[in-house]
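Right, one structure below, let's go through it.
Heads up, one of the protein chains got dropped from this complex, but the rest are sitting where they should.
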Amino acid sequence: MILADCLAGLVVAACALALIHMLRSPLWSRAVSGFRRRPGAMFAVAVLGLYSLVAIADSFVLPARAGQPPETILDKLFARPQERTYSAPLAERTSEATPQPLLGRHILGTDGLGNDVLYRTLKGVRTAFLIGGATTLLVLPLALIFGLLAGYFGRWVDDAVQYVYTVFDSIPNILLLIAIMFVLGQGLLQMCLALGLTSWIGLCRIVRGETLKLRERGYVTSARALGYGSGRIIVRHILPNLLPILIIYATLSFSRLVLAEVILSYLQVGVPEYVGSWGNMIDAARLELTREPVIWWNLASATVAIFLLVFSLNVISDELRDGIDPSLRGA
Amino acid sequence: MLRYLVRRIFYAGPILLGVCLATFALFYLSVSPEQMARRNISAKNPTQAQIRDWLVARGYDKPLQEQFTRHARSLFLLDFGKSDSTGEPIAQRLRQGAVPSLIVGSGVLFGSVGASVILALFVAAFRGTYVDRWATVLCVAGMSVTVLVFIIAGQYLFGKLLVWFPLAGYQSGIGGLRFAVLPILVGVASALGANVRFYRTVILDEMGKDYVRTARAKGVSEPRVLFVHVLKNAAIPILTSFVLSLPFVVTGSLLLESFFGIPGIGSYMVDAIDGQDFAVVRAMVFLGTVLYLVGAVLTDVSYALVDPRVRLE
Amino acid sequence: MSVLEVVGLRTLLRVESAEAPVVDDVSFSISPGRTLGLVGESGCGKSMVAQSVMQLLPPPARIVAGEVMLEGRDLLGLRPAQMRDVRGRRMGMIFQNPMEALNPTLTVGYQIRESIFAHGRGVGRELRSRTLQMLREVEIEDAEGVAAKYPHELSGGMRQRVAIAMALANRPAALIADEPTTALDATVQAAILRLITRLQREMGLAVLLISHDLGVVNEAADDVAVMYLGQIVESGPVDDVLASPAHPYTQALFASRASGLSRTRRLATIEGVAPDAGSWPSGCRFHPRCACAQEICRTIAPGEVGEGSRRALCHFAKLGAGNAK
Partner (left out) sequence: MRLKSARLIAWLAAAALVAAGCDNNPLPAEPPGKAYLHLSLGDDPTSLDPSGSLLPTIVDNLYPAYFSYDYLKRNPLRLNLELGAAWPKREPYRLPNGRMGERWSFRLRKGLRFQDDACFPGGKGREIVAADVVFGIKRLADPSISAPYFSYIENRVWGLAAFAEHNSERLKHGLGADFDKDVPGLRLDPKDRYAFQIILTEPFPELKYVMALRCCAPQAREAWNAYGPEIRRHPVGCGPYVLSEYRPKQRLLLTPNPNWTGPSYPSEGAPGDAEAGLLDDAGKPLPRNDGILYSILKENVSSWNQFLQGYQDAWSLNQANYQSVMTRPGQLSPDMKRRGIKLITAMIPNIVGFIFNMDDPTFGGLSLAKRKLRQAISLSIDRQEIIDLFVQGNALPAEFLVPPGIGGYDPSYRNPFSGPNLTKAQALLSEAGFPNGINSKTGERLVLHYDSGAQDSLGRQFVSLVSRQIGRLGIEVVQRSWRPVVMSDRQVRGQFQFIGFDWYADYPDPEMFLLMLYSPNKRPGMNRSNYRNPVVDRLFEKVRIMEDGPARAALIHRVRDIVVEDCPWVYLGHYRSVLISQPWLRDRKQPEVDADMTRYWAIDQPMRQRLVAEWNRPKLWPIGVVALFAGVGLAPVVVAARSRGRRSIRERGGR
């Protein structure tokens, strides 16, 4: 758990750094200021902001009371008693044959075990941010280092890197993922690691390709002619030009990872139950859908939560791409 | 061309060897042979003697490097051996599973590429209008819903309400096709969002090119511009994504197969992982790799076929 | 009688949710066998004129007023299908960059053939022989060999010849050449220009030759029209205009190449930069950059001053033969 908390800090720091960088560079700030004119983009930013608030509220642990497990602000807000069984959204009674009065109001109802669905949905936010964010944080340096080295130095370095990623890539992805999860064991951190190890190849390929192109550019050649060291050229001249691609890719990969978590939960290699994740909710909801009467609100709220997050991320990455690279805007 | 092929085959060797090694290492890191035995012996509480016999019968009692060389050698000779858990020949099971996987996989692949290309052309034809804008929003929306929800919704709509297709199951032969329709529909629907969006970008990219204007200036009709000129050029990125997903046609879609009860290779793979069946897992990984490499060659070949500027060397 | 006559053409371009004119009340006419050279800086709307005439404007642009008469028929009144039939059959067009203008995935022969059968003309063997004939007409020796080749296998000059063959395959009445030589080497340039002139003579074409290069216009055009910020500021027979430019912009444009035919220094002596569409100055559009601008230029848009075939758009236009020689 401590490691996961560190990761949460890392994710926040990385997001902040990226934001600062974006606001300082004129290219990005123009793209971002373009957001204001587009209702879709504003909506996406608002959703992300809201989710971040929830994730932050779920990350700060309050001083524990004696005899109680530690609670986050979010836990505190939802500190309501466990119901005996499920209830529909806004219902006043449980769905038992002899209805029992509920112990508290449940805006989105409760699931089969009497857990508040809204609470469980909000609990998933932090997990999703960690899976998306931490994994992306792992992917970026991996892909960057290998891609830059391969693209810049070429020859045997390139061959070696290409060999490694071809081997990785040719193992059926899902098998590799499950195998790594098996080796690492179950848990949030392990899942981030496994997802990271299996999803760096796509970006690495792109980085390598771009580096190959950039290496032939005039300013790189002239920098080399001036006798600059390779490290300096890579950091000063090539890396900044890769940043737009990296940030767009990171946004997209974030959303892909959130969706991947659901599949992993279905394959029974998801995060433990107490972590609280949308994948687990959807997996549980599959069974609840066959109940009589149908419990649909569990599935619906998890799906909507994922939908909003992924949709917003996609919209933002589209907007960034449009803002940065007008040639991609379409004729 | 010949030189190209020879070189690719020459490169395939080390990659396959690397994959074998990775599989071997990952498997032994995640599970010990004894655990495998315990999982696969059907007794409620296998005795030590039974475990020992199980390992001896499958050669897992030998030193690691001897096991590796033996496994790698037989795989390279395309001898997949027998399943650790059921003892049936893996090649036989693969043959049985290939047909259903192929039906569903190719249905999904061709269906989604076909539908996506048509929709993308349609959307591209309306570029700049709000048809285009809403279509883009819908695509992103489609990408934001998990496959599981598509499956659940598809089963509910077509299987429970409309009663058009069986919820799940499979039969071999022509009668089995109706079992494949629903998974294919679901597979296509879930892939549509991302595909249409990607193809739209590609097509719009091409539509902005000068040769399209030239064609129009010649008085070529709009459908002809789209289908002959634009599509032929847009085919290159589309082909890449198409050919790269070819291995999955054979290895099958894991989720669709296990949810819809299609006895394909995908669900075989899941069972093997679930059952710690190392023999099957290493065969499947090897096969997947071979298919991937063949797919990569096919991509290059198809480039050369579509784009006269590309030469294989 | 003119083949192509454009009257009061006005085209708007949508930029960031506002529409601004890029072609503003442009009129000209071209008779058979004549060439009109349209010159001006890049961004002044030359290509927009050409694309408006062909109705091949990119989606953010649209024509709002004017007439485009081809052989007495108003093209702007045609339905899209009718207009499509006019393109390539009665009016051909060639473009600036022959590298990009040909479809890289289709053979040269196919692309020329397509130009013919798109209008339902000819089938099978006949198509083929006409294709080869077209290739020979644009002075390609090995017509059969070239027809089987892909664009990337040809040189720039060859590609432009192919483009010309495509545009003229149906013996149109008018040809619009949008910077046909800009992307080519100087020697090839001359050859292509000669080819266009020759074909024009043979076929009696009306040619609209768009270029930023006065030299090209001088060499190939009979008449010239000078564009600045969407308007034709001066027009007339090439020799007259070159000899005695009436508009200060023409003068400046002309002065900039007086030292020679160097393309690179073409507008070096005109101060300032042409503004973007949508932020054009009031009054005379050239006044912020004009050396002899007066108060009137700032406030009142000049009317057209005409004398014979000469026209100019300036409060102080000095027209007349006396001035010419």
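For reference, chains read A, B and C in written order, and residue numbers begin at 1 within each chain.
Criterion: contacts are C-beta pairs under 8 Å (C-beta built on N, C-alpha and C of every residue); 3 or more make two chains touch, one makes a residue touch a chain.
All figures in this text were calculated on a predicted structure; none of them were measured in a lab.
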Self-check item: Option from C:Leu76, C:Met99 or C:Ala191 whose C-beta touches the chain left out
Solution: C:Leu76
Quiz item: For the full complex, which residue in B:Leu157, B:Leu244, B:Val297 or B:Val310 touches the chain that was left out?
Solution: B:Leu157
Quiz prompt | Sole contact to the chain not displayed, among B:Val6, B:Ala57, B:Leu78 or B:Leu305 | solution = B:Ala57
Self-check item: For subunit A, residues in touch with the removed chain
Solution: 66-67, 69, 82, 84-85, 95-98, 112-113, 182, 185-186, 265, 268-269, 272-274, 280, 283-284, 286-292
Practice problem: For the chain that got dropped from the picture, name the residues of subunit B it touches. | Solution: 31-32, 34-36, 38-50, 52-54, 56-57, 85-88, 93, 96-97, 114, 118, 126, 129-131, 134, 155, 157, 159-172, 175, 177-179, 181, 223, 227-228, 258-261, 263, 267-268, 271, 276
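One rule holds in what follows: only the chains that are shown with their structure count from here on.
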Practice problem: Provide the C-alpha centroid distance between subunit A and subunit C, rounded to the nearest whole angstrom. | Solution: 53
Quiz item: In whole angstrom, what separates the CA-based centres of subunit A and subunit B?
Solution: 24
Exercise. Check each residue of subunit B and list the ones that touch at least two other chains.
Key: 127-128
Practice problem: Enumerate the residues of subunit C that touch no fewer than two other chains. | Solution: 59
Self-check item: Interfacial residue positions of subunit C with respect to subunit B in the complex
Solution: 54, 56, 59-60, 80, 84-89, 92-93, 95, 97, 100-106, 114-115, 118-119, 150, 152, 163, 166-167, 169
Practice problem: Name, in rising order, each residue of subunit B that touches subunit A in their complex. | Solution: 14-15, 18-19, 22-23, 26-27, 29-31, 127-128, 136-137, 140-141, 143-149, 152, 200-201, 204-205, 207-208, 247, 251, 254-255, 269-270, 273, 281, 284-285, 288-289, 292-293
Quiz prompt | Complex interface listing, subunit B residues touching subunit C | solution = 127-128, 209-211, 213-222, 224, 228-229, 232-233, 306-309
